[in-house]
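Missing here: one protein chain of the complex. Every other protein chain is in place.
Up next is subunit A:
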Amino acid sequence: MALKCGVRVFKLNTIRQAVRLLSTHSSPEAVQNAKVGDFPGARAPYVTELKFLSEASYDPIPIYRVLDHNGQVIDGREEPNIDKETLLNMYKTMVQLSQMDKIMYESQRQGRISFYMTNYGEEGIHVGSAAALSPSDLVFAQYREVGVLLYRGMTVTEIVNQCYGNCEDPGRGRQMPVHYGSKQHNIVTLSSPLATQMPQAVGAAYALKRVPNNDRCVICYFGDGAASEGDAHAAFNFAATLDCPVIMLCRNNGYAISTPTREQYRGDGVGARGAPLGLRTARVDGTDPLAVYRAVAAARGRALAHNQPVLIEAMAYRVGHHSTSDDSTAYRPAEEIHKWNSEESPIRKFRQYLEQKGYWDVESDEALFKEARNRVVKTMQEAEKKKLPPWKEMLEDVYYEMPPRIQKQVKQMEDHLKNYGEHYPLDKYQPE
């Protein structure tokens, strides 16, 4: 990000000052001009011309990409060295994710689950970043990053069970749909209030940094809307001042529910806030999984080698509605959605890349889509038949050890069911 006008002004002043110094009478002002102001809060040259900076004072942060619209590598030197198996795994995860979204979204529409959020258009950010990380790196997600979970090895079955809140839900029926978490896969349980994960991610990174010979970093995902929360500023500021090994990855998908980015912020996007606060910053094409991979891999290196916090702004488009509570055609034209769902589709781009490399073909693709779809449908049917979590789950884990007040309630319920259990649909619940 070059300070265009500022640099020019500075040069101009240097020339002006030189001219003044050459002239016979030097004013005190000219002498002062030669100096650099050394305040506790800033060190910068003195000038005698008042100038307010604007968003036009800086060049926009460029968008780094590896692939063009047709999945062609633009500059061979930038193509990451990823083995075939990993590339195919990335692609399969993207397809699985899109098929799961399609069916789960429909399942909410049919009233089978209460809520769902799709990830269309952002699959490239998920797999590109997940592939560049180590499975031991800690993930703080927002709620639209389920591709990262899939890539990490969370199964469709675990995800569907969570959305159905059945007895096999790893969250034991506590959280609303799409609020996943997995200690095994180093994914911190999702939290609904927007952006709370951001300072928490920085705090976790601080904890990791304290471990001798630390080889783990934290990645924190958030959206363009979340970046407007006060928490976001606090997180950036603390990441920098505490020198934390954290990657702050903004999925800028253009919309916070119905609020477009042009109403969300002024200036050059979320990325423009990074460098001034002391975070290494880059902007990438989020529809290009290889660009995201390169950026996250490099950020991880910086985070671990120097405890350097990094901000990555991945540009994308939220092709789906915000959630099942939203109909986005009310606030954006269908043609706009179509464009991002076709020529800019990350899945299409990545498939073309794989085909050009000779790793993939049409037949494999058709089979993959079918298999991915069937897996979700079958899992969903099974999930619906599974029993509900035992009633006691409601009262557990409020505290590390169950306090006597809650123990008493459990006992009362047990006694009650002993006497009147036959009047309840206990067969629907998993026995303890």
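Keep in mind that, in the parts below, contacts are C-beta pairs under 8 Å (C-beta built on N, C-alpha and C of every residue); 3 or more make two chains touch, one makes a residue touch a chain; residues count from 1.
Throughout what follows, contacts and distances are computed from a predicted model.
A.B. asks: Out of "Small ribosomal subunit protein uS5m", "Ribosome biogenesis protein NSA2 homolog", "Pyruvate dehydrogenase E1 component subunit beta" or "MMS19 nucleotide excision repair protein", flag the one the UniProt entry gives for the chain missing from this complex.
C.D. replies: Of "Small ribosomal subunit protein uS5m", "Ribosome biogenesis protein NSA2 homolog", "Pyruvate dehydrogenase E1 component subunit beta" or "MMS19 nucleotide excision repair protein", the absent chain's UniProt record names it "Pyruvate dehydrogenase E1 component subunit beta".
A.B. asks: Quick one: which of A:Ala235, A:Val292, A:Ile337 or A:Met380 touches the chain that's been left out?
C.D. replies: The single option touching the absent chain is A:Ala235.
A.B. asks: Return the single residue from A:Pro193, A:Pro333, A:Gly358 or A:Pro431 that touches the missing chain.
C.D. replies: A:Pro193
A.B. asks: Where the complex has a chain not shown, which of A:His69, A:Lys102 or A:Arg174 is the residue touching it?
C.D. replies: Of these options, the touching residue for the absent chain is A:Arg174.
A.B. asks: Even though one chain is hidden, which residues of subunit A still touch it in the full complex?
C.D. replies: With respect to the unshown chain, the touching residues of subunit A are 138, 140, 170-172, 174-175, 179, 181, 183, 188-189, 191-193, 196, 198-208, 210, 230-231, 233-235, 237-238, 241-242, 393, 396-401, 403-405.
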